[in-house]
Every structure is written in C-alpha cells, then in structure tokens.
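Encoded as structure tokens, here's the structure I'll be asking about.
Of the protein chains in this complex, one is absent; all others appear in place.
The block that comes next holds chain A.
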Amino acid sequence: MSTGPNETAAPTPERPRPGASSASAPRVRHLRAHVVIVVWLALALITATTQHTLPVAHWLAIHLFLLGAVTTAIMVWTEHFAVAMLHAPPPDPRWGGVRLIALNVSAVAVLTGVAVDWPVLAGVGTLGVVAAIIGHVAALVRLGRGALGGRLAPVVGYYRLAGVALIAGAVLGGLLATGALGEAGRTGVELAHIHVNLLGWVGLPIVGTLFMLWPTVLGVRMEDRTVPVARRVLWLTGLGLLLAVPALLLGARWPAVAGLAVYAVGVGWASALFLRTVLRRAPRSGASWMLAAATCWLVVGVVADLGLMATRELSHLDPALHGLLPVLLIGFVGQTLLGALTYLLPVVLSGGPTDRAALADLLDWGWRTRLVVLNAGVLLLFLPLPAPVGAVGFGAAAAAFAAFLGLAAAALVRSREGAVTGGAGGAAAWRAPLAGAGIGVLLIVFALVAAGLPAGTTSGGGGSGTAATGTRTVEVELKGMAVSPSRIEVAPGTVLRLEVVNRDTQRHDLRVEDGPRTPMLGEGESHLLEVGPIAADLEAWCTVPGHRAAGMSMTIAVTGSADGGAESEPGHGHASPDGLDPAAEHSDGWEPRSAVLPPAEEARVHEVELRAVEADIEVAPGVSQRMWTFGGTAPGPTLRGKVGDVFEVTLVNDAEMGHGIDFHAGALAPDEPMRTIGPGERLVYRFTAERAGAWLYHCSTPSMLQHIGNGMYGAVIIDPPDLEQADREYVLVSSQLYLGEPGSEGQVAKMREGRPDAWVFNGGAGQYAAAPLAARAEERVRFWVVAAGPSDGIAFHIVGTVFDSVYKEGAHLVRPDDPGGAQVLDLAAAQGGYVEAVFPEPGHYALVDHDMRRAEAGAHGIVKVTP
C-alpha cells in the first residue's frame, strides 16, 4: 500500500468467506447501510417539512436526522476509516451488522416511545442505543490492539472518544425522554445532552476524519504537521467537552463557557490547518465545497454558542440555542454528510473505475446550485429575520437535501443493479428481505400516523359534539395570552387528554380546575395532560400571575349541561375554601411557626441562602394553602444583625416562575439585585445595613401584590446600637391571608379588593392561640412587629399590658423611664418596630390586632405567663 492520502478512503479488502462472493460483500454491506441512512434522511426531511402540523415533530425531525441517519453514518464510517487508518484487519462483519441493526431498532424504539408517549419503550430503546455504542467503542479499541497503526492512527482516538460521548449523551437523552427527571434539573440535562451529542458524538468524528478526508477530497498530500495537530486538537476538544458537559449538568455557567472555549480553540486550530491546505489547491468538486462550507458553519456555530453562553444565564440559553440549531444541524452536520457521501459513495459502491466515475458524475449533478441554495437557506435561518424569511430558508435547505436524496437513491439503485449482476447473488439474496422489511416498516409508520401518533388531529374549536364516550385528545396551544381553543365541548364521561403546547416565547402552564397541571412549559415544549373523565364543566388556566386575568383560560364544557352556552361563566370553579372555621383543630403533626427571636450573631457578614419554592402550608386550623415562599415558610426566615453588618443573600429560584427579592434594610439601585430570575437561576443580593429598624423584605417580581400576598415576605431586624437586653424577644410578622389557587382569578380578585380570608401573625391564623407564646411574670418581653401587608397595616396591642417602650420606624417613641406609656404599635404596610411589656402576674394575655375585624379573623394569639 502506498502512503498517499488516498489510501484511507479505498475500500479495504475482505477475507473471503465461504459461500459468499468475496469482492462484493463489503460493497453490499455499504449499500445496505446507506439505504438505511437515506431512508432516515428522507423520513427526517418529511417530518421537518410537516412539522407545523405535529407537536412532537420538531423533536422527531431532529432525532430522525441525528439519531437515525447521522448516528448510523458515523457508526459505519468510523469503523471503515478506523480499519484503514490503523492498517488493521477488518473486524467480523457479522458483529458490525448486529451493532448496526441494534442501533437502528433501538432508534426506532426511542422515536416511537417518545412519539406515542410511552416512556418504557423510549427507555428500552435508549438502553439499546447505549449497548450498540458500547459494542462499537469496544470494536474500535479491539481494532487498535496488535494493528500496525498507520500514520493517521491518532484519528481513531476521535472515534473512541465520540463513542463515549454518545454513551453519555444517550443516557441523558433517555432521562429526558422517559421523564425520569423532575422539572428541576431539566435545563442542565438538556443543555448537556445537546452539547455532548452535537459537539462530541457528531463533531469529534467529523473533525478527526477531515484531517484525512479534506486533503483527499482536494487531491493533495497531507500537510506534514497534520498528525501532531490532530493529536493536540483531540486533546483540546476532548478536554473542552470534559469540562463543559458536567458543568452544564451542574448548571455552572462559567466552567461551561471555559470548556466550550477550549473546544473552540481546538476547532479553530484544525480549521487553520484545513485552510492552509486549501491555499495550496482551491476546492473544485461539489464534495470539497460542501465540506468547506460545513466546516465554516461549525466554526460559526461553536463561536455563536460560546457567545450566547457567555452572555446569558443557562436557564435562558435553550430558546437561543434553538436559533442556532439550523446552523449546526443543516449547515454543519447535514452538509458534511452530503459532502462526504458525495465523495465516498462512488468509492465504496463502484465496481470499477468507469463505474466510479459514472457514480461520481451522478452525485455531482447540479452541485453548484445545490451548494448555493443550501447555504443561502442556512444563512436565512441563522440571521434574525422575520418568520416568513426563515420558512423560505428552510424550504431552500430542504430542497437541496431532497435533491441530494434523489441522487443518492439513484446511485444506490444503480450500484445495487451492478452488485447484483456483478456480484453473484450476494446482494440479490438480501434484496427481497430488505424490500419486505421496507414494506413492513412503511405499514407500521402509516399505522402509527393513522393511530394519531401525535394525537393532535382534533385541534381547533372542538364542538363537534359527536364524539362518543371514550378517550378524546385535544391539542391546546398557549400563545399570545390566550389558550386556544378557548372552549372544548365533550360528551359527559369522555376521558379527556389535552396535548398542551406552548407556542409563546414566555413560559406558561395550564392547570385544570380540580385536576392536573402541566409543568411550566418553555417555548415549543409540550405536555400531555390526562384530565380524566369529564362529569361537569371545568375551567383551565395559566397560573402565571396575571396571565389568567389577561385571558389565558379555557372552558371544558359538557355537552347538554345546563350552562353549556357561550358565556364563559365567570367565577365558576375557583371555589376556595372560603370562610375559615374558627372552631377547627389543627391537623395532627402541625407545628406553630416559632416566634422566638434569637440574638444577633457576632459575625459581621451574614451569608444566607434563600430558596424561592412553592410549599403547602397549614395557614389556619385544618386549612392547607399552596404558598410561594422564601425557604419553604411564609414568612421567610428572619434575619438579624447590627448596624453596619453586611448581608450576602443568595436567592435560588427553585420555583416554576420568576421571582426576585427586595430588602428594605439596605439601599441600592433596584435594577440588578432586585431583578427577576427565572427557574433554576441564582442571584446574589448584597447589602450593608446602615440603619437600625425592623425591616421588611419581599419578592420584587410583579405582580408584587400577588407575590407578597402568596407568602413571599419576611423580616430583617437590625438592632439599634443602644438596645438593652430583654428577658425574651419575639418577632411577629403580620399579613393578610388569601386562600385559593395562587394566581387564580378568584384569589387575585380578593387581593385587589382587599378581601382577605384571614389576617395572620407569622403566617398562621390563630396559631398562637393554639400554641401560646411563653413568658414569666415580671419578665421584660420585647415584641418585634413587621407589617408585611400586602395591603393592610396593624394596630398591635396586648390585652392586659401597658407598653413602656415603643420603637417605631427608627425612633424610640417611649422609653421605660419616660412618664408616658403606650397601648398600640401602629404600623402601615411595610413598617416595623418593637414594643416591650413587663407582665405583672401569671395569666393569659391576648395579643391582637386591635382592628377587631382582623383580630377575630385570625390576628390574635395568647401570651401565657407563668409564675
């Protein structure tokens, strides 16, 4: 063998097998594999062009392309090139066939499992993909053992590493596809999945192969420094991925950026080498131009990805990355596939030089036009142009692909005939089963489509009214502050499923009254909601604050029901447990929220982590209410310090909607520290408490009425410098309580009209009547009070005592040695202060809001004074 660049692309000779025609066996295998690749590509193309009609189609098209076509192609070609580059004897073709079949069957299982929403099948398919790739990596490793090892043997390292990347990527994908993850870690897993698959499994083999393929296609000798560069680029890209992917998983943005930057340096280095090769001889063939353009798109894609990641929080990255997908999927991956196949198919499928030239001619047909149309299409998709332009771009790219598919199919048919006539029945033996399998698969695909695979076929306003009892699936779109259809009519008893798709850039969800709710859905995400049998009319709405009020609601009406008319029955359904029962008992295991205020810590810097999280809290005897909280309690934890202390508060948003935080105790510009952060994000809020007082902190996200009203508030106590020691200290945060589904129309209306269901101290109606605060006779007890609102203040009074100390909003109004006394600490919403009382003798002293409406509706408690 010569050591020219062409060696590697030549088909490697096979050891003859008994009973098989020796010359055509590898050719037939290539033929079969490429038929499969072409079929996957065709399915991907069909799905992508019809994607506006099917909700899962976007996902499906991408995975038909990457998991079906590209993964099969990579598996076939990396093994082929590895044999050539290592000068190794070819591995047992039967096992190679088994791996390919396992991969393809598993891919079908994954795609079907996700499409028909059957997670078990998707999970089994994922395991199959992983098993096939483990076999593939093992085969690559085995090839390297005892092989002579050509000059380009290091490139095989790219293939092995890529296999490992796919194993990781497939496992992550499986977690996503089977829904094994909750909502919490999804963003990180998605980002890691995308990056490890696209840059690892797909990117590494392409870059590695180009070291050999690029000069081969150009018809020049390799650069002398190719091998050392290939080695270094492998290290850089490998290390970059090794840093970036775990960082993305963990949500650590800057390490991810660093990893991606290292990867980009590797790609840049390789590209520089490729560029030097071009300078010696310009590309002339279709294959070379396509590979060149694809490499350019890779550089654009990686750099753009790096830029996006460096300028955006990870949780906001996903929608932006979707804009980048056309560049990477069509411009880079797809075009590489086109270019490589244009060059390689004639090499591996031809029976001789004339045949090869004819096949090459066939595949080169019209390449200039196709090249320009394809890349213009990608450019249109990449640039931030209005939607119709993007559609034109997609159409152009799709047309270029379809043209290539036609040519490739023609080439395959042609060479199959050649293989049949020339190759003594080897191919003919496979032709019939292959055709049969094709017919079978087509039948299944049609059956799945007919079965309503994405189940969206009865979208639109519903109201056909003819559906018999049974299951009915309706596609529901969230878009433009509306739910469409806004009304669905079903026969009584119909089992209803809603295929909810968010077509909006904002996040939304859909909650069915007394029923299930979707998770918060990002743009393009969908969720299947099993509503179950419908017996009575129901409302469904988006729970993001304000969105329901803006019109994001729908009616599920039972046909023939009394109020089945066109009116949308306001008020129906959000029947909150109005009217608290004062005689009710707290549930077993209920614990009061401790009112004891410990002294300030000595440390001058207070580091606090507050997690915004939704929690069900017993807010009144026997009444549980979903609250939005800082740290799982409403009010959130009380912070205490001295004048001059620094508070470094890390807000982590574990909730499904955006939240922020605002500390009244510190002064700084609201823009940055009080900004709203999305789910999964964190924010550090650092302030110096320059002044003493009893301060409020609360959520800073609009609607603040709703965020505070749903529990996102707490107290910060900054001791006045001359604060005397008291025997006991309690903190009481007063607020209004609004029952009902947070953010629902009914609850928000009550907030707007100032009609709370109760007034509470520390979040619980009457909780200190059920669990009195303790004190001893003659003790000096200090009560810190903060009025959290959201709207009402408080007239704080303790029955049977006289306050000899009143500190309100930064000033001592009464001191113990003053002749005057006080009966009430009056605070407007968001004000704070303290009072002190000395309890004269044992007994039960009621603490109340002396606005008696409020005292009777929850704002009361007992101080139990013992001897």
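Note that a residue touches a chain if its C-beta (ideal position, glycine included) is under 8 Å from a C-beta of that chain, and two chains touch if they have at least 3 such contacts; residues count from 1.
Throughout what follows, contacts and distances are computed from a predicted model.
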| item | value |
| --- | --- |
| From "Putative membrane protein", "Flagellar basal body rod protein FlgB", "Protocatechuate 3,4-dioxygenase subunit alpha" or "Ferrous iron transport protein B", the hidden chain's UniProt protein name | "Putative membrane protein" |
| Touching the absent chain when the full complex is considered, from A:Ala435, A:Ala536 or A:Ala828 | A:Ala435 |
| Of A:Thr342, A:Thr473 or A:Asn502, the residue in touch with the unshown chain | A:Thr473 |
| Candidate in contact with the missing chain, chosen from A:Arg32, A:His80, A:Arg370 or A:Arg497 | A:Arg497 |
| Per the touch definition above, residue among A:Ala102, A:Val392 or A:Leu448 touching the missing chain | A:Leu448 |
| Interface residues of chain A (partner: the chain not displayed) | 112, 116, 118, 121, 428, 431-433, 435-437, 439-441, 443-444, 447-448, 450-452, 455, 457-458, 466-473, 495, 497 |
